[in-house]
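Have a look at the structure below, then the notes.
Omission of a single protein chain aside, the complex is shown with its protein chains in their original locations.
Entry: subunit A
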Amino acid sequence: MAAAAYLEVAAVTGRLVRTGLLLVFAAFFLVPLASLLNFSTKDVFTGERTGAAWRALVEDPTMSDAIRTSLTLAVLTVVGMVVLLVPTMVWVRLRVPRATRLVEFLCLLPLTIPALVIVVGVKNVYAWVDYFFGDTPLTLAFAYVVLVLPYAYRSIDASLSGIDARTLAEAARSLGAGWLTVITRVIVPNIWPGILSAAFVAIALVLGEYTFASLLNYQTLPVAIVLLGKSDAPTSMAAALGSIVLAFVLLLVLSLLDRRRHVPRSK
């Protein structure tokens, strides 16, 4: 009896401690976000509630331009990442398996070489890029493709390992398909979840990227947030909260897709 009562008390205490700790963590993580919401909806002088800062996101030309630039960059980066990485990884798996380690090493290298270091050394490269493509913020996409390589590689690699790419390719080839058809119409539809999750992470990363954009003097969303932080704090707070919520929604959608992917397999 005594032992059972003791166990029950211990279990209740355990649950209380667990809930308490979770509440502390929740407060630590949510209070700063709530503060952003509070700050962005308050008039600086009167202290009244106002939606002016959120309206300014669309109406202020600096902010809306920066938002458009960042969104375009996200799309360009995803396209560049897919076009560069997917055929390469499929090709390595099907035809050049001995290059697996090399490609993996190169893809994971940006984890070891900080973005700040790449910026310091990238001046000459960007002189050429500007020469060919003009001096536009959209050229940042070239560098961003490199920054997203590690994350993209991992999720696409996980997807590729889950299918029998070689057999699929051989079947398609024996039916007369060319390599382009094999990659775009046979392999890619099968590794779609991996590409999708790589794309989501890439979008989140590009929308928040500050190092390259600020040091190469291009106006993207994070750069505009810092710039406006000095003159119009509520608007920059609204932009900060808006971008973080957007990234959160993207990742939540991703985790829901992730579940759909697992359901058929776990019978």
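Here is the rule we go by: a contact is a pair of C-beta atoms (placed from the backbone, for glycine too) under 8 Å apart; a residue touches a chain by one contact, two chains touch by 3 or more; residues count from 1.
One rule holds in what follows: contacts and distances are computed from a predicted model.
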Among "2-oxoglutarate ferredoxin oxidoreductase subunit beta", "ATP-binding cassette domain-containing protein", "ABC transporter permease subunit" or "Methylamine utilisation protein MauE domain-containing protein", the UniProt name of the subunit that does not appear here: "ABC transporter permease subunit"
Residue in contact with the excluded chain [from A:L71, A:A99 or A:I163]: A:A99
Candidate in contact with the missing chain, chosen from A:M63, A:V82, A:V146 or A:A169: A:V146
Candidates A:T50, A:T88, A:N190 or A:Q219 - the one touching the absent chain: A:T88
Subunit A residues that touch the omitted chain in the full complex: 18, 21-22, 25, 28-29, 31-36, 38-40, 44, 84-85, 87-88, 91-92, 95-96, 99, 103, 106, 109-125, 142-143, 145-146, 149, 151, 201, 204-205, 207-211, 214-215, 222, 225-226, 229-230, 233, 236-237, 240-241, 243-244, 247-248, 251-252, 255, 259
